[in-house]
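Missing here: one protein chain of the complex. Every other protein chain is in place.
Entry: subunit A
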Amino acid sequence: MATIVPSIACLGVIGRNNNPLHLTILPSYNPSSASAITSDPEKQQQPATTISASTTASSAATGASPLRTPLQFSLLLSSTLDIFELRARAHAASGTGALSGDLGLLCAVDERLACYGYETNTGVRFVAVVDMRGRLLDPTLPSTTLIHGAIPETDRSSGGGAGNTGAAGGGAGTGTGTTGDDTSGLVNLPSLPPLSGIGILSPTSSSTTVTTSSSFIPGTSSRKPSLVASIASASTGLRDAELKPLFKAMQTSWVRLLQNPFFDLDEHVLPGGRGGRKITSKKFGEDMRRLGMGWIPGVGGFEGF
């Protein structure tokens, strides 16, 4: 049973002067290009044995690409600025004021893309463009088997990321598991081929994972349904709170950038009120990429953030 879950298509950081500071574009799972690979639903029971390293590699290579061009994403971020301003003005007019900087859903672009926003107290804005069908999640495989672009899931966190993700999902699933009833219809999206049993494995570790996963599944089968339930329920509609950990982590990364003595904020957000240079820090870019890849709805918390 493979599930399509939301993923991050693009992360943007906008400065106080409405100037772009950073843009990270992430690949989305694309069913049309991956449709050549289908597997028999009967084989779901032994997923670990049906996978060969070659099919996973090809699915990883063909099944993911950015949904839009960088320019289109950039324009999308620009268009969110109006919404930020509109919300701020609405809050000022009502006199209540926003309680937190989390603005939630800014706009839904089409049936796949939606923009979520967060504004820090210092006026820096983070925008996450979510692709509602950007990732193929196969619960029959260990929790590392998430299709999200061609980048191996080892990016998420080094070492014991697999165990951590599963445990976190189990915890979240107990809270949201009751809402997981209506998700069965969603799993079988008509436009999607039955893509069960296909997971992404890093090319180097694919063989070892396949051999170990058969022994891994029975031990974790108890908590796997809850993970699926929590994630699948999230895919029916994303709640604003599910992006909060991401925004918090982005802000942590931003604060860390400011703690770099070679980073001069005034260069990037000119005091005069207009313009500023983009962020060139490689570490910040890597952080953004890692956060974008690692975000799964309902699974909160990022290691090291």
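Here is the rule we go by: a residue touches a chain if its C-beta (ideal position, glycine included) is under 8 Å from a C-beta of that chain, and two chains touch if they have at least 3 such contacts; residues count from 1.
We adopt the following convention: contacts and distances are computed from a predicted model.
Student: Would you mind picking the UniProt name of the chain not drawn here, from "Ribonuclease H2 subunit B", "Transporter particle component", "RNA-binding protein 48" or "Protein ROOT INITIATION DEFECTIVE 3"?
Tutor: "Transporter particle component"
Student: In the complete complex, which positions of subunit A touch the hidden chain?
Tutor: 16, 91-92, 97-101, 120-123, 251-252, 254-255, 258-259, 261-262, 264-265, 271, 273, 305
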